[in-house]
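These notes concern the structure reproduced below.
Every protein chain of the complex appears in place save one, which is left out.
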Amino acid sequence: MKSRTDYLTMNLPSRRGFVNITREVEQVVKASGVQEGMVLVNAMHISASVFINDDESGLHHDYDVWLEKLAPHAPTSQYRHNDTGEDNADAHLKRQVMGREVVVAVTEGKLDFGPWEQIFYGEFDGRRKKRVLIKVIGE
Amino acid sequence: MKSRTDYLTMNLPSRRGFVNITREVEQVVKASGVQEGMVLVNAMHISASVFINDDESGLHHDYDVWLEKLAPHAPTSQYRHNDTGEDNADAHLKRQVMGREVVVAVTEGKLDFGPWEQIFYGEFDGRRKKRVLIKVIGE
Partner (left out) sequence: MKSRTDYLTMNLPSRRGFVNITREVEQVVKASGVQEGMVLVNAMHISASVFINDDESGLHHDYDVWLEKLAPHAPTSQYRHNDTGEDNADAHLKRQVMGREVVVAVTEGKLDFGPWEQIFYGEFDGRRKKRVLIKVIGE
């Protein structure tokens, strides 16, 4: 069995945002030499997500509006978590809707993707350094 | 390490619906010869889901009503994604709630399931051909 582990550093200038990291994952898969296996991609922080969807800016706007409706940031006092001095309880909720991780099949050395699948980092409490883990296993 | 990759073609006659694909996944696991490992099952399209829950039609009705409440289809103009000429922004939202993929343990050659676990394809923008990926790895 082969394996390879890499880490991406993210540091978004805004509280919320989406970043396409498909290229970075492809590079790790290639470097691993794995032909048949799986790659795990996950946020290492609990107020961020990794998910797969469309690289379309209108949709990303819709996600942002929708998540803010499902789990509003303000008033921050509505969340008991924020009594600890944080103001990011909503980010922990939004991240559960969008997910922590994706597992993608590696087939013939490549991400085995449908026509529109792209991997995104979703940030819900940015303006500081966070990491994404990429782990490939297979043969 | 052994591995096997198969693809199911789905083509639902309605916009939304749920299809039990447990049997198909079991067949791929059996054909793989894997005794101990994992199987990944994911939608290859970004307006559909693969998830595990109960095979009970009342519950599927409840899911449909609930998802429509969380992310309504109409009015389609409420979503910026639909400015691209699509009318399926809601499907991209619903799919995030239900998830893209499941990973299931394979133990002694079988899906290692609790008493009620069944694998479903969830369609949120049907009436066209889509695919599901099934990938088994292990030994």
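By letter and in written order, the chains are A and B; residue numbering begins at 1 in each of them.
Keep this in mind: a contact is a pair of C-beta atoms (placed from the backbone, for glycine too) under 8 Å apart; a residue touches a chain by one contact, two chains touch by 3 or more.
Bear in mind the structure is a predicted one, so any value in this text is a computation, not a measurement.
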Q.
Tell me which stretches of subunit A touch the chain missing from the display.
A. 1, 3, 5, 38, 40, 42-46, 70-71, 79-84, 89, 92-93, 95-97, 99-101, 103, 130-131, 133, 135, 137
**Q.** On subunit B, residues whose C-beta touches the chain left out of the figure
**A.** 1, 36-38, 51-54, 56, 58-59, 61-63, 66, 70, 97-99, 102-105, 107, 112-117, 137-139
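We adopt the following convention: only the chains that are shown with their structure count from here on.
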Q) Approximately how many whole Å separate the CA-defined centres of subunit A and subunit B? A) 20
